[in-house]
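So the structure is just underneath, and the comments pick up after that.
Now for chain A:
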Amino acid sequence: MYEYIVEMRNITKRFPGIVANDNITIQIKKGEIYAILGENGAGKSTLMSILFGMYEPDEGEIWIRGERVKILSPNHAAKLNIGMVHQHFKLVHNYTVTENIILGMEPIRKLGGLIPYVDIKGANKNIAELSKKYGLQVDPTQKIEDMNVSLQQRVEILKMLYREAEILIFDEPTALLTPQETDYLLDIIEELRKGGKTIILISHKLEEIKRVADRCAILRKGKLIDVLDVKETSTKTMANLMVGREVSLEIEKKPAKFGPVVLEVDNLRVKNQEKVEVVKNVSFKIHKGEVFAIAGVAGNGQVEIADAIAGLTEIDGGSIKLNGVDISKYSIRERTIEGISYIPEDRQSYGLILDFSLGENLALKDYYKEPFCHKGVLNKDAINEYGNKLIEKYDIRSSLGVNTQVRQMSGGNQQKAIVAREIELDSPLMIFVQPTRGLDIGAIENIRKMIIEERDKGKAILLVSLELDEIMSIADTIGIIFNGEIQKIAPAEELTTKEVGEYMMGVTA
Partner candidate 1 sequence: SKETGPAEGDGMKIAIITSPNGVDDGSFNEDNYNGVLKFIESNPGATVQAVKEPTGDPAASVQAVADIVADYDVIITPGFQFAGISSIAVENPTKKFVLIDSFPEALDGQEEFDNIYAMMFAEEESGFLAGMAAALETKTNKVAVVNGIAFPSNVNYQYGFESGVNYVNAKYNKNVEIVELASYAGTDVTGANVGGNYAGSFADEATGKVIGNALIAEGVDIIFVAAGATGNGVFTAAKEAAGDVKVIGCDVDQYDDGIDGDRNIILTSVLKVMSLNVERALNSIKDGSFKGGNVLLRADTDSTGYVKKEGRHQLSADTIAKMDEAYELLKKGEIVPAANFNGYTPESFPGLP
Partner candidate 2 sequence: MDTLIIDGLSFALPLFIMAIGGIYSERAGITNLALEGLQGFGAFFGALWAVVFSHFFNIPIQKLFYFALLLAMVGGMLFSILHALLCIKFKANQVISGVVINILSMALTVFLTTQINSLVFGALSDKFQIGTSVRFTVPVLSKIPVLGAAFKNLYPFEIVILVIAIIAAYVLNKTRFGLRLRACGDNPHSVDAAGVEVFRVQFKAVLISGALSGLGGISYAYSISTNFSPSIYMGYGYLAIAALIFGNWKILPTLGACLLFGFARSGGYILGQMLEMPSTFSDLIMTLPYVLTLLLLIFFSKSNRPPRALGEIYDKGKR
């Protein structure tokens, strides 16, 4: 018999200009929940991609169930009963749940005993059963594009179970989930472990690790720092080990001093592409020096509100006033000039132009203004100088500085670039959607501090976040949205986490 179900010995993986994994050895026992923790770009995803056969390691060995293996492809990994839920879901958006799950392992039947076809009906039934068995509550005939992220993630889990995976890898599975969904997922993970599965969990969230994991490997800059027994280690120690310094998520916050109203949203209505009303008569106000947070389960209209204010979506009714001026007919550019900063939800398709350089991306909102542009001609030097200033100030790490193509940067650093650009716009209204998503704790700490600083400088801040802690720790006022309607608006101190959670589920409506 073997001692470890998974052993990765002395793994090294290089990418041009960087050593993503540097001589890493991890050993995982059957039936344990093994967490991997590390800063952005520490090499977690890379290490797991190697285990899943997506990259070949430059050096090192992999042993599965006591046997030395070379995992050449995900297919190969699947044969070894390894499954992975990727950080970015690998789903075909116009396929149904079933079609996605059976892809690659399609059950075949023969029409008249001759002509083969994919037996979707039979598969639907099997998957419905599987979903029931693990309490996943997924409708096999629903299309992916009609599902929210939490459901999509469950599809990914079903995919692994369908393939009878024994070793399940989760790469930041909770980054996109609400607290309730996170709870639910962690329950599922524990359920799976009870069923005899081995689980590897990448996460930035220490409480989650604390709650479910047995052991935890800590990576920093591609190196393995330590492997800890989770039960015997405090989250604080874990955090410090990971970042390599003291961190604290307790933000020091002076009491807010509200000034005059900056943003006034009145009876806002928005329809989505399918012409369904997703924002219904929403009204609220934000003052100078106020952090107004919209709490809600993903997909309840909060992103549409943000998009509507920023001008990315057309509104269907109501008005948006910025410093008393109705801006609801303004173009995006006019709104930016009028004074809106915006960190969008989808940073890769909206926030950045991945093929442009970091410098250009940092100037993306004011490239057309002096000193970056004079009489229609861009001034590259000024743009780069500005970029360097921001890179320094916000600790944006990349291989070639302003000249780095943003596509090459790690996700966390891409996010930092957007945050830097938007804060530097110095707008009276700042809209932050999920500003810390996918960031490591060190970076989260910094960004939350900055948000508070901006508030203290007298900015009005609209925060949209799925993470209740984030909302509870920095919001002054909380508006809770459910099904496109604001359920409740109240000062943060007057609400408990539990109450907010209930409003979010529409329970007290």
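Quick note on selection: all candidates are chains of the complex that A comes from, given by their letters.
Keep this in mind: contacts are C-beta pairs under 8 Å (C-beta built on N, C-alpha and C of every residue); 3 or more make two chains touch, one makes a residue touch a chain; residues count from 1.
Keep in mind it's a predicted model, so treat the numbers as computed, not measured.
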item	value
For chain A, as assembled in this complex, the candidate in touch from 1 or 2	2
Of chain A, residues touching candidate 2 in the complex	54-55, 73-78, 84, 86-88, 90-95, 99-100, 102-106, 108, 115-118, 159, 407
